[in-house]
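With one protein chain held back, the other chains of the complex are shown just where they sit.
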Amino acid sequence: MTQAETQKRASVPDATTALASPTIAFAMLGSGGSGVMTAAEILLRAAARAGYFGLMTKSFGPQIRGGEAAAFVTLSTQPVETQADQVDLLFAIDWKNAGRFAGELQLSTDTLVISGEAGAELPDIATAPRPRLEEINLKALTRSHKGTRPNMVALGAVAGAIGLPRDAIADLVQERLSKKGEAAMAQGLTAVDLGFDEAANFALAQLAPAPEDTPRWIISGNQAAGYGAIRGGVRFAAAYPITPATEILEWLAPRLQKIGGLLVQAEDELASINMIIGGSFGGAAVLTATSGPGLALMSESIGLAVAAEIPLLVIDVMRGGPSTGIPTKSEQSDLNIAVYGLHGDAPHVVTAPNSISDCLFTAQWSTHLAESMQVPAIMLSDQSFGQALGIVEKPAELAFATRRAVAEAPGQDYQRYALTATGVSPMALPGTPGGQYTADGLEHSETGTPSSGVADHNRQLEKRLRKVVDFEYGDHWAQIEGDGTAAIVTWGSATGPVRQAMRRVDPEGRRLRLISLRLISPAQPARLARALAGCSQILVVEQSQMAQFFGYLKAQFELPPMADLYARPGPQPFRAAEIAAKLEEWLS
Amino acid sequence: MTQAETQKRASVPDATTALASPTIAFAMLGSGGSGVMTAAEILLRAAARAGYFGLMTKSFGPQIRGGEAAAFVTLSTQPVETQADQVDLLFAIDWKNAGRFAGELQLSTDTLVISGEAGAELPDIATAPRPRLEEINLKALTRSHKGTRPNMVALGAVAGAIGLPRDAIADLVQERLSKKGEAAMAQGLTAVDLGFDEAANFALAQLAPAPEDTPRWIISGNQAAGYGAIRGGVRFAAAYPITPATEILEWLAPRLQKIGGLLVQAEDELASINMIIGGSFGGAAVLTATSGPGLALMSESIGLAVAAEIPLLVIDVMRGGPSTGIPTKSEQSDLNIAVYGLHGDAPHVVTAPNSISDCLFTAQWSTHLAESMQVPAIMLSDQSFGQALGIVEKPAELAFATRRAVAEAPGQDYQRYALTATGVSPMALPGTPGGQYTADGLEHSETGTPSSGVADHNRQLEKRLRKVVDFEYGDHWAQIEGDGTAAIVTWGSATGPVRQAMRRVDPEGRRLRLISLRLISPAQPARLARALAGCSQILVVEQSQMAQFFGYLKAQFELPPMADLYARPGPQPFRAAEIAAKLEEWLS
Amino acid sequence: MTAETARRLTARDYKSALKPVWCPGCGDFSILSAITMAMAEIARPPEEVAVISGIGCSSRVPAYTNCYGFHGVHGRALPLATGLKLSRPDLLVIAAGGDGDGYSIGGNHFLHACRRNVDLTYIVMDNQVYGMTKGQPSPTTPPEWDSAMVPGGTGLRPFHPLVIALAAGANFVARAFSGDPSGTAQILVDAIRHPGFSLIEILSPCVTFRPEEREWAKQVHPAAVEETGDRAQAARRVLTDDGFNTGILYCGDRAPYQPAFAASGMEPAGGGAAGNADFDMEFRP
Partner (left out) sequence: MTAETARRLTARDYKSALKPVWCPGCGDFSILSAITMAMAEIARPPEEVAVISGIGCSSRVPAYTNCYGFHGVHGRALPLATGLKLSRPDLLVIAAGGDGDGYSIGGNHFLHACRRNVDLTYIVMDNQVYGMTKGQPSPTTPPEWDSAMVPGGTGLRPFHPLVIALAAGANFVARAFSGDPSGTAQILVDAIRHPGFSLIEILSPCVTFRPEEREWAKQVHPAAVEETGDRAQAARRVLTDDGFNTGILYCGDRAPYQPAFAASGMEPAGGGAAGNADFDMEFRP
């Protein structure tokens, strides 16, 4: 149950005047072309302007386009990291194939269901939990007001029902329709007003006043990842489109162009990974983004970058697996391939953001790590970050003292793979006189000459491992919150639901501790031991059938034998209620 | 020290008459075209005919062809699983670039070094350990006997020095030269006799009489793997050449042809893995063989075979990694990619032979597993098996009751991915009326129709995991020897050296226990727990810098915290002396 | 009534009950119809036909037929189909997919399938765009087509599948248009009957991401000249045509690649068995 619901239950089940709630969740449904996404996005944006936090996720039927669609939106005075357990309001523009969202749409008896189709037969999902049912005859309304569109009326109704300021909505509608001329703008406003008027008939808790502290951003995880990479210095990218990573590329392409960089669409993932290796060899900070199938194809050449010591940022936006799996849904099941998927002993870096806005930080940090250690870094984002739109605090501007170690004036005795104290060897960039060497994926001596000798293999293996193990990662390795004696160890997109569940189960923050790893590999056993100091209980939470994260922790850390596990696959996203129930059970 | 050496030390350091030794090791060196490999192989074959066991490994300089070469041969009355720690005899046809074999060639003061080059300056490796030095002037001898070749004289000398029967040698030389005519045969025999005569001047322990029990085979690990697959039913193969797996393919191609099967050389590994998926979908038992870089390229499509439930045998002959690494040397560092290298939760089978002849058994068994469970099986062989020639006992003929579960007469309600008790669903083969379905790598319902639904994903994931976890693997999952309380857990090519070291350290077999896993994945925790019952010490031995096997054991088994580790990378092969020293230290 | 006439097959017998995920108006619907019409004319029972694809909107086609199907991974339809055909020469094997699947990520297999000339029919539903991933340029996309991923257009000369197929050795090359399903079906029949590797490049508008392709209906026209068996002549012709010339453009006489394969047929695999005396002999010292 969301906090909103808790409050409503307690105070206003039958009230006809609306009370304030810090969090409100709604869904909008409709079939192809009904415009639910536009309406929901305008609502989200209006909420952001008003200072709320929020999260919008989208769901579509199997049709490539024009099929049924659902938008889920949670708005709050507090940061929102996962959709509310249940929606307070469901607006269906129509009910065609609405049954398909059964698994995703949770109603309760308190939910207000508004049917936009007069006299429609409602599907089970809308009636089974016995919610409050209301109707707005969109067809009749839009017919009687020339040029108005059903989704705009719905938008007005939802805004009115949950108490979003009419002005913010009106501004946005005008901005959107400004290109279409005065008449369209006026019709849009009329539609919104019709909705607001209809909403006056329904009682629903209204959003509590928004905090007015920091400016808000609306951003998706994929945009944040792309921007983080640019902030990290990435200027050259090559990639092949794949769901759900494509938006990173589509966001980056024009923006790289603008700042003198370049994104190339390659013929396949084998080409894209090798193009960026070439670019990085030449001196550019580089990136590719893909999902599981593409990462698998890239693994041979990521190994090349390990052996030849080439910095790369590879973003994997995870989706349901294995194989082609479920491209449009989320899962945390590429951890193993990211950590262990290269042949031979191939030390590299694996990171993971823990929220939509952390995609920005982690991408920037990962670029810093890759460049500093001359190593490929794989960042594991996922569909639930990548394709969701969040209203977040404007992220801080951060600069890392990144600089690739470059041999500025290599002398006669220049050795590309010299054994240095840190394991990082200055790289001569093509164009630098005297620095000529051949980068090689064959085992090599310090100069880069192929060698199958025992000593060279041992030394170069050791150097490549040492440089990533001994690096000073600082505090960014994990997000640690609370200091209770029951620790939840998690990562990535499981973090938000866990955090929200912790707030419910332990509102005072006395019993629980959150440890969310941002640096997955190389493992930081000493740091984790310190973070776990004083814990008497450990629960690992992750979204993978085979408990990949748990297995990884067991392999790489001295995980106490009492460690418990809550793991399940996607595509069902984690909700706070689910985790909270698990926590209650675990703590008792 | 080999047993041979122990005996010699004790009894015959200065004797001029030769005594018997159960094991003798020798090396032959020479530059390009000197024919060392031919000579050494004839010696090996003669020893096999005489009933000895043996092992021959080859080493080459970096030259593609025509560079320096060294053959290492250990012969024994007992099975030989690793080269002896030191050679008893080194014959150098010439010394050009002999220094390159420094890491691999171990001499002692007891070694007899025969230089075939008169008055040559010997390199450090031949003189530093102060061995006995002798000379045979090959140039002079072959000049004075028309048509004789230096390597044949060397062959005779080695055979004479270690006491291989002249008749067996003579027969083989005649067989080899028979195509070249009478004169060549006579010249060959003359050369051999010259060698034998020369050898009479040197005292060296002679091989003890051979046991006369079972017939011997000479076979390489790669041949054994190919033959095992054929015995398992494999009839269709597609592959792309790669060192050190190519010999599997080159052995298979003509033989498959002969028995009505086919091997296709594909354009790349992406094609080869998909060709065999197609072949298996059609009903054939199929195989591909590759090494690390190729396995990496195949990983996306191996995941397809997991999702679409297609049986495959993928043999990975491991070499030094990462990246192109060291193609001609061995390492056990592809364990991680084999077990964890597929994206998503992708349960499959990973096996590993523990000796050259076990390559035959394990390939056959792996085919059985793949076919029975409709799953890809990755068999991890390595260069040290694949490219070595062993004299072994003729392997037993074994048949598994393999049968792919096939829908013979699918009815109207046929469901390709039906949820069955075992998790294995009968597969309709194309051509079968009524069985039409579409195999899919997208998540699907029981019929195979793509589905992103929560229930379908959970059920199909569960089914695919269950079928491999619940399968009855029987006793083949591991090789267990001894019942001491100190257990050594190992796998693959580390097994032989460990076993030989155990015999030395614990000749009565009272203290140590060997557990070598043949089934790497899925893990068998209950079985391992039973196998470890009563142990107070555990040592894990493996040839990987990052201790991949150890990490895997920690992740998948409840490994007691006292477990110790001895791990190091290749390319230096494990020798019994090295492991024995480690065992002594560990036990003390 | 003989068994044969008992089973007179119509296009409907080759269609499955599944509703395609395609957008209303997508060209692929008509290609599906053309495929099933062609099948009915060929009249092999559906269970003896296998339709193999990669990933993309167009690659969804196998499950919409009532044949055996394999919806594999992106770009690998041709090696899948090759492996199936080589080990099951008794089947009629059709590979199908999109321009991205076949000419971008699958380009190497396309080259080598043409060269290998296994008896396969390869149907490419070319919409000059990546439909499934929502509108990126494919190798056949015009250079100036603007998109989010490649702002301002690729600036690249489009890939010419027919010329490449001819250069690489394909044994039958044709162009068709989805708007003419019965013409397309007729070409498909000929392609299937022709031995060796046949490429049928079918223009198939993507109404969602390339709505301007609706215009194709006005631009296509049957090839003015007869098909040829002269590879160089065919190449010259397609190099200089306007890209909307439909019909069979080349019909070669290379013998298909089909080494003997007697091992499996319909026998399920894996009868793990004893050794082979000949092979045993080799290992005797």
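Which chain is which? They are A, B and C, in the order written, and residues in each are numbered from 1.
Throughout what follows, a contact is a pair of C-beta atoms (placed from the backbone, for glycine too) under 8 Å apart; a residue touches a chain by one contact, two chains touch by 3 or more.
Owing to the predicted nature of the structure, the values given are computational and were not obtained by experimental measurement.
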Give the labels of the shown chains that the missing chain contacts, considering the complete complex. A, B, C
Can you work out which residue in B:A84, B:L189, B:L249 or B:A487 touches the chain that's missing from view? B:L249
Selected from A:V36, A:V153, A:L270 or A:V424 as touching the chain missing from the view: A:L270
Residue among A:G156, A:G320, A:G344 or A:G441 touching the omitted chain: A:G441
Subunit B residues touching the chain left out here are 62-67, 240-243, 246, 249-250, 253-254, 257, 263, 265, 267-269, 293, 323-324
For the chain that got dropped from the picture, name the residues of subunit C it touches. 104-108, 111-112, 115-117, 139, 155-157, 159-160, 163-164, 166-169, 231-232, 235-236, 239-240, 254, 257, 259
Since one chain isn't shown, list which residues of subunit A touch it in the complete complex. 45-46, 48-49, 215-219, 223, 227, 230-233, 235-236, 238, 255, 257-262, 264, 266-268, 270-286, 300-301, 303-304, 308, 311, 364, 367-368, 370-372, 391, 394, 397-404, 406, 428-442, 448-450
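Assume only the chains that are shown with their structure count from here on.
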Of A-C and B-C, the pair with more C-beta contacts is B-C
Please compute the C-alpha centroid of subunit B, do the same for subunit C, then give the distance between them in whole Å. 42
Listed in rising order, subunit B residues that touch 2 or more other chains are 270, 300, 304, 308, 440-442, 450
Identify all positions of subunit C at which a residue touches two or more other chains, and write them in rising order. 73, 75
